[in-house]
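Just one protein chain is left out here, and the rest sit where they should.
== chain A ==
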Amino acid sequence: MSFDVERARRDFPILSQTVRGKPLVFLDSGASAQKPRAVIDAMVRCMEERYANVHRGAYFLSEAATEAYEAARGAVARFINAADPREVIFTSNSTMAINLVAHSWGRGVLKPGQAVLISEMEHHANLVPWQMLRDEGRGIELRIARVTDAGELDMDDVAAKLADGKVGLVAITHMSNVLGTVTPAERLVRMAHEAGAKILFDGSQAAVHRRVDMQALGADFYVFTGHKLYGPTGIGVLWARLEHQERMPPFLGGGDMISMVTLDRVEFAPPPAKFEAGTPPIVEAVGLHAAVAYVSAIGMAAVEAHERALVDHAMRRLSDIEGLGLLGRAQDRGGVFAFSLDNAHPHDLATLLDRAGIAVRAGRHCAEPLHARFGVEGGTVRASFGLYTTEGEIDYLAEALTKAREFFA
């Protein structure tokens, strides 16, 4: 299926604007993606025509909103090929989804003496919750698999750290938000399960760039967020097998997550409602539904193919720039490029690029240990692509970087 990027760009109203007198070149989709008209319209329509609280009222609007909210769950389940829509828990973002597992599975199911295995290339969202769990004195160890100089997961180290059978949960990124590295997910699932561990993937980046298939992957938990997937902020997804949800104690208590409450006792609602305390992100769910419908209509295969071409192009163009040091050169990678340029500080560089209308992120991208691992404590500049990114924009970035180098020389 052919993908017309120029046509897709017209779906994103924000992309037609100029910034500082220059056409906007938005290369920070890895932090948060822009929104297509379909998402914006769906959310407006929801608030204008179909809005009320869900799971509560026996009146038309509430029933309509409930239907829309649950339809979103179904759409997300289909998007990731989940076996059952109840496997989809709506959270506020990936961070909350991982915290939910860390609290509920980590404190309710993991036993003292067991370990959690993560990697050096985790976003802080998949690092800090596990450090907090480790530091609570429950006897849960945190192991950290190394990353090779090429920016790939050191699979020998993963195997070594799984070998004693003490790891109860592997929690690893499916695609690094700094290196762009896509981890060998199927192989990791196999290794984790053979070692008696469950496995969680942080799919915040991967789910945007590739088709993810829960039934084919066979993992235990998978998290991603709406706002990187061209949807709104305020909604994320935790996919969790029903049998795991049954074993997990609730994370947050409140309305909507109970089946019966007296002043003396409480019975929790069945999954996934058990994990959705309080009024959920209703409008955001409608927006996320529109977002997955939008990318599904384009086709994740087409999105992935477009991105592969962009990655190849960016590799060529960035490699040509003298003094540019790219972090990570993984074989299997997505459209995320973190780099340094001679001695130019990332913030100075980002300020320059901003003048050219180019939006990039500067800093450590919520991955401080990874920057320390590569000896760039001061941070990097990161350009990350969306489905609307063009080769022309990458050329323009390369041109701007060459001129920036002259500026600081």
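Everything below uses one rule, namely that a residue touches a chain if its C-beta (ideal position, glycine included) is under 8 Å from a C-beta of that chain, and two chains touch if they have at least 3 such contacts; residues count from 1.
In this text, contacts and distances are computed from a predicted model.
Enquirer: Pick from "Carbohydrate ABC transporter permease", "SUF system NifU family Fe-S cluster assembly protein", "Acetolactate synthase small subunit" or "Uroporphyrinogen decarboxylase" the UniProt protein name of the chain that isn't shown here.
Expert: Options "Carbohydrate ABC transporter permease", "SUF system NifU family Fe-S cluster assembly protein", "Acetolactate synthase small subunit" or "Uroporphyrinogen decarboxylase" narrow down to "SUF system NifU family Fe-S cluster assembly protein" for the missing chain.
Enquirer: Of A:R73, A:H227, A:R333 or A:R364, which residue touches the hidden chain?
Expert: If we include the chain that is not displayed, A:R364 is the one touching it.
Enquirer: Which of these, A:D256, A:E304 or A:D348, touches the one chain of the complex that we don't see?
Expert: The one listed residue touching the chain not shown is A:D348.
Enquirer: Which residue numbers on chain A touch the omitted chain?
Expert: Output for chain A: 343-348, 351-352, 355-356, 362-364, 368, 371, 377-379, 399-400, 403-404, 407-408.
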